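For reference, the structure I am asking about is given below.
Here the complex is missing a single protein chain, while all its other protein chains stay put.
Labels run A, B and C following the written order; every chain starts at residue 1.
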Amino acid sequence: MKIHAFGAAKDITGSSLIDFPVEETFVKVKDLKSLLYAKYPDLTNLPSLAISVNLFYASEDTMVNKHDEVALIPPVSGG
Amino acid sequence: MKIHAFGAAKDITGSSLIDFPVEETFVKVKDLKSLLYAKYPDLTNLPSLAISVNLFYASEDTMVNKHDEVALIPPVSGG
Amino acid sequence: MDSIIKIEEVIDLGAAHQSLIHPQCGGICTFIGTVRDLNNSKEVSHLFFETYEKMALLKMQELAEEAAARWDIHRLVMIHAKGLKQITDPVVFIGTASVHRAEAFEASRYLIDRLKEVVPIWKKETYQDHSTWINAHP
Partner (left out) sequence: MDSIIKIEEVIDLGAAHQSLIHPQCGGICTFIGTVRDLNNSKEVSHLFFETYEKMALLKMQELAEEAAARWDIHRLVMIHAKGLKQITDPVVFIGTASVHRAEAFEASRYLIDRLKEVVPIWKKETYQDHSTWINAHP
């Protein structure tokens, strides 16, 4: 699964587009986050980490398909 | 006494600077207004009429000197 | 606080904005009043603004001081137009700059609200067949 990473999340993962191994075709956002936290423990230091799926904020129970556009959204700071 | 008139008040008095006869050297704003209403009855049709004395809004009891800068201020409508 | 307070024939919006920029400020809130083509369902042809200029400038200065006492603003601009104005012309410009945005929004809103209440400026609207001073009729 390709996952975009921005801002502080990009600094932690070391790349703006990470190739993240996921076994199943579908995975729940909360399970994906657990896998990400296991591989990149520093992500747990962020005040919050949202996941977007196909350009929309996803809930913890959203099912993500391997081919969806997924991104790691640390706290925003525009404006 | 010279009195400036603006907007609708100017249209009623017919001039932007009227030469208004006042007998005493000092006159209260409320008495000045009575004299003005007597000479220009249409002024009473305005929703309000403020008097400024030396560039400040005056109260009904303000004393006006013949040589003060006096103006008739109908409802403002700037902005 | 630095302020610019003016009454002029034509408002230079670019210059007005430029003077609001301040290195310590993160937010600028502006209000621009423009001439509308309709008022109370009547088609407006043009406007005319008459001002009691000396007193209007003094009142605008007072309002600026009130705003500066109430909100932490670093820059303030208040400009009102005078004379003949056509549809879409800017007739008033209010702008404030502050460290945080809430103060700029509140100060600019206060300034335009109070300007409309107390500053001696009068607007005459001309329609197809007649003219009238706004607010002068009960």
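Criterion: contacts are C-beta pairs under 8 Å (C-beta built on N, C-alpha and C of every residue); 3 or more make two chains touch, one makes a residue touch a chain.
As the structure is a prediction and not an experimental result, all values here were calculated from the model.
K.L.:
Given the contact rule set out at the top, which of the displayed chains would the hidden chain touch in the full complex?
P.N.:
Listed by label, the shown chains it touches are A, C.
K.L.:
Using the definition of touch stated at the top, determine which of C:Phe31, C:Phe49 or C:Trp122 touches the missing chain.
P.N.:
The single option touching the absent chain is C:Phe31.
K.L.:
Can you list where subunit A touches the absent chain?
P.N.:
4, 6-8, 10-11, 45-47, 52, 55-57, 71, 73-79
K.L.:
Which residue numbers on subunit C touch the omitted chain?
P.N.:
These residues touch the chain not displayed: 13-14, 17, 20-38, 87-88, 97, 99, 101, 104-105, 108-109, 112.
One rule holds in what follows: only the chains that are shown with their structure count from here on.
K.L.:
Report the pair of chains linked by the most C-beta pairs in contact.
P.N.:
B-C
K.L.:
Indicate the whole-number Å distance between the mean C-alpha point of subunit B and the mean C-alpha point of subunit C.
P.N.:
26
K.L.:
Just curious, how far off is subunit B from subunit A if you go by their C-alpha centres, in Å?
P.N.:
So the centre of subunit A lies 72 Å away from the centre of subunit B.
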